[in-house]
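Every protein chain of the complex appears in place save one, which is left out.
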């Protein structure tokens, strides 16, 4: 039992954090938000050069061979800096997806290598999903139906742009041009693969929400420590203190839940989808609480476009239903609690965490 | 449109309140709580002498002929003073029930007169209800099944005493001795009557909860205005201020809902059951909030038997599911909202309040 | 207690309903936080005014109908149920208007009220300053008397739609040696006066919903003062509570979104019914909106009985702002993937722009006195807890 990160993992997180602190400072973000594309090719290139795109790529394909546990830290950083890009979809989720494809899939090696170098941009779509992020820029779109996985290029789909409140997001209603190309995977394996892919998307969503919550909290602490009313720093008023205390509590109590879920995924544990559901619920709640109390801590400033807070609030709001409605995750937990009467046995916390 | 009480109504409430302030002071209550019977015949007699038992009795039977609107005030007083008796069941609910019985029922007049004078004690039971309050003392038990109403004496039932956390409550699991006597009412009329009877029980429950909430709030205000910590009255700490502000908000916002429901009942409005459901939900929530914040305001004192607060908390807890689970009332509201799309139309607040 | 409307009240409702059905704009006006939308709303206000529906409670000679509070509630119910345009001049009409009626001279009333009712004059409030938000008594902007004029200098902020408006009103320090609540005066200032600079502030929705107003030796006649010199705080507070608590936000304004929330529920019923808590949230929203409506009528009853309403209006402020948040949060939860879309997105929910309301609801617990301040007021003034 060693519920800690290695020094290497912490160092890598620290490196990514320091890098983003400079490269994705709020001023940079704000510029990107105001551009039509909502994207900065330079930023994405710099991130790739930093090695982030190669994190999940197996070492055989020149990647770093990291897994879900490392991503549980990196996703928080990408959330903290509100990186205006769907790069997690490519670097984490798609990279995982591709490694799971049969070796017969001819492009497998090329895709993995190109993800690692930052050349390839991937979107992932499911027939039941309404919107696809960054589909217009995607070199490859993995399109799941109930029992087939197709690879589409973005000229084989028709896209309708649906502006999000997060100006850096690009969401599209996507309709594939028919007939679809032959699937690269068929049958039961598709649903099983999608479940794994969705779990990665969902846990990354939770990780980003936690990072966003932390950022909103940090911005609020800064603000209440310099804003005075009634001759006192507003941070000295108990009502605000208690609100911010509740935010840090929610964040701190959720982190270990995130890490266990990541560990369960990395070790192919059968309960991994349950643990992912659990952290998605908690992380989204934590982020909602952080948004609500941060606006309040900022007073009227919190309602403005000028203060950085708004970008983090909007990104967090935009990600609330991405990779699945919260109610789907709640039902997953409920079903498990009913199906497995001993799930709440005090000795179960780390039971069956290996495959 | 005149959403106010008449001077007479307010005067009567005031008289009852002043009377109970003396006769049912916390010291009196505490004594009754510690007695085996949990009842004070003197107190009940005094209340009857005050006219409270005759409030609902038609004037033709020497009563005051008051209706649901007056009871919405009186129920709050009986809650505020946590009257250790199921007297509302007799004086309000049963009195209503009996007036609705066909004139062929021979005992009708006697019952009404005896309720008014305080001689008769009535319990009301339904086959689906688990416990009956004060069944051991009841002179008459009205026992509802799905399609029959029987009148039982308390030697025609077997009773198992089930102690409540509210030491002044006497709850019994009741099994009628079979065969049951011939019903005094049969067929569809029974369910319709029970719905009306239940609505009275439920609205009186809501009224009592509001009164209890107010009492818990008042006790808390007294306490935080005299208890000092850190050299200051604890009532000056923002965290406690805001808690108590939320309690008074909940109470004040619920009162008009109570009064509309009572008015709707009194005028036989078809939406009366919906409005009753609404106030039951709100009043129970208000009382729960009051209990929670009052304990917190009292600190460790709130956890003791010695402080009066505990009697009001326990009574409020004991009444939380009496006359129906909250979820039944929630479903009633939900069903109405789905069935009647215009229910939330801004012009609907007072629509259809006559029969 | 009689909870039916009189025949006269029913007739008034019918009349308002019919008039709105025939006169309200056939399509949704542009956002009044844009110049173009602002002028569209001004034009609509003129239509209202000409039919004497702009300020129904004002006396006839000021362009109103002398309605009582019940009629006002009825008017509001009909106005919101018709989905008529938002009221663009409400900061003037609801905050300054009643103050003028109570404290203004006859000349001031004649000068300011009719053009306010018609929205020929659009008003922006000038309460807050950069260091006087929740702590409004920390106001520093000065008005120095010179003969028959005040020379105003300083800065106001959070002035709603001030870049489009014609006039502002607020408190200014007329006694330079005073502090806190003392020595303030209530003054109105035309926004085209020399020395005024207005800088827009973008709101969450990206539009210029507020502005900072800089006063650089702006001269206004002393006739622009409402009430006595140095009595500004009292003048401002006299109407603040009741106006903010009830008139500023009529119950109908929240019942109508609850109605739309129920439509949304029915539209996505399968998803909502499958959710573990959304049905409860919908029930709660309706219950809260109903309570707020009932409480408004009940308050009117108490006022009719000669009671005064004070800190209770702070309860109202807390309730409506938190209700509005809850309605919109619930809608967002129902909308799922669509919840992040701008109202203009092709695949956004078609029947109502929930995003617009969601963003605006965020400001509810902050403006018109933060809910922290309101809870302090409730605790200190209603419950008599120590300061």
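Note that the chains are named A, B and C in the order they appear, and that numbering of residues resets to 1 at the start of each chain.
The definition used in the following text is that a contact is a pair of C-beta atoms (placed from the backbone, for glycine too) under 8 Å apart; a residue touches a chain by one contact, two chains touch by 3 or more.
Keep in mind the model is a prediction, meaning the values are calculated, not measured.
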| item | value |
| --- | --- |
| In the full complex, displayed partners of the excluded chain | A, B, C |
| Contacting the left-out chain in the complete assembly, out of A:12, A:54, A:69 or A:311 | A:69 |
| Touching residues on chain A - with respect to the absent chain | 1-6, 69, 217, 221, 224-225, 232-233, 235-236, 238, 240-242, 244-246, 248-249, 252-257, 259-260, 263, 278, 281-282, 330, 333-334, 337-338, 341-347, 349-350, 353-354 |
| Hidden partner interface residues of chain B, rising order | 129-131, 160-166, 169, 171, 173, 228-230, 234, 237, 239-240, 292, 295-296, 299-300, 302-306, 310, 313-314, 317-322, 325-327, 330-331, 334 |
| Residue numbers in chain C that touch the chain omitted from display | 276-277, 279-280, 283 |
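Throughout what follows, only the chains that are shown with their structure count from here on.
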| item | value |
| --- | --- |
| Taking each chain's C-alpha mean as its centre, the one farthest from chain B | A |
| Chain A-chain C separation of Cα centroids, rounded to whole Å | 39 |
| Between chain B and chain A, distance of the C-alpha-averaged centres to the nearest whole Å | 52 |
| Multi-partner residues of chain C (at least 2 other chains) | 372, 375 |
| Residues of chain A engaged with two or more neighbouring chains | 237, 239 |
